[in-house]
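Quick one: structure below, then a few questions.
Note that one protein chain of the assembly has been removed; the remaining protein chains are unaltered in position.
Take a look at chain A:
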């Protein structure tokens, strides 16, 4: 640190919120790079979490996997696979961080409210109020084969179950009498009986854990359908979106924030944070070169064939990655790929790729690299800081969930080079002002019900 006097930070502009997505099982994670380390060892999680905390990030984010992905009836072997269980990793990370929020993705379909509410409340107590839950739902029988009830939900029931799950968890978190009611320091209150009877859950008893330090752990939601947006507006504290452009971001932002009033909530009560990637360079040209190199690393020749098979739905292993695209049509009924989101309109995608290949004279491998989504922000640290700030100032986002491409060092450069620039312009905190994740995000205290 230089000798510059630290003044109380002045919030000149709307503040940016930042989160770090651990780059594990994800096809954007580059594992063949010599700097890539284990996606399972605790040291990797510790490195990335400490980096995020050094950068004063709001929270650290873990995705979830409940079944290994399959391709052509066999386990997919070309991308990073294997990960530890999220809530347990976050409990351990609470020991090596002090302020960083700790967010786990946990499926509402393959869990029950009592147990999950208890695990989240436990993490909140063990971390001093830093727990968050990214609510996802699933209904597929493929994942269900690892669980007692199998894939038992209709698609339409997914959000009703998720909404009732969140509401039930909050009833449980609120079920203890307020702490300190008897005036004693450190008193935690007493459990009161709860009873919940709804479409999905019929449970009763006493909750085993006092009200969490945050009242309710922070709830994150990641769906983009109209039902997902409505669920976010009614129930979530943070939305994890995929809208990467300014225009799409502003539309989404206005739409979701506009839904809040109907639930008696203020626009600031819900933070919108797109998941984004970034590439830095000393010059704009260098950043672009690195971005292309990373995309090349992300798409091996084998992965190019696999990407094609995901669209076509048929075995294309006989095709040469350096040769032209197939002439045959996709099979929309294919079950070749399991455990991934299906391609929406395979005919349209196939035609688009063929057109691209013809127009530019690209091979299969080159075409897939070309169609692999561009990193969200590419440039010098100053340019990237500019773009991030613009997104937030112009209401395309409240912040970002950064997805690095390398485990565990993928965030180092961002924290060293971009965060100070955001701080200089008064757009990002220079110290943690509160202890809880809720305080970092500027979220209101949840109102206790019952």
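Some notes on this structure:
Keep in mind that, in the parts below, contacts are C-beta pairs under 8 Å (C-beta built on N, C-alpha and C of every residue); 3 or more make two chains touch, one makes a residue touch a chain; residues count from 1.
We take it that contacts and distances are computed from a predicted model.
Protein name for the hidden chain, per its UniProt entry and selected from "Sugar ABC transporter substrate-binding protein", "Monooxygenase", "Acyl carrier protein" or "N,N'-diacetylchitobiose transport system permease protein": "Monooxygenase".
Of the candidate positions A:22, A:59, A:110 or A:377, contact with the hidden chain is made by A:110.
Only one residue from A:16, A:52, A:100 or A:123 touches the chain missing from this view: A:123. For the chain left out of this panel, the touching residue among A:267, A:301 or A:420 is A:301.
Which of A:77, A:268, A:293 or A:329 touches the hidden chain is settled by the complete complex: it is A:77.
The chain omitted from view is touched by exactly one of A:32, A:156, A:359 or A:447, namely A:32. Although one chain is not drawn, its touching partners on chain A can still be listed: residues 31-32, 40-42, 46, 65-68, 74-75, 77-85, 87-89, 91-92, 94-96, 110-112, 114-115, 118-119, 121-123, 125-128, 145-148, 188, 191, 201-205, 208-210, 300-303.
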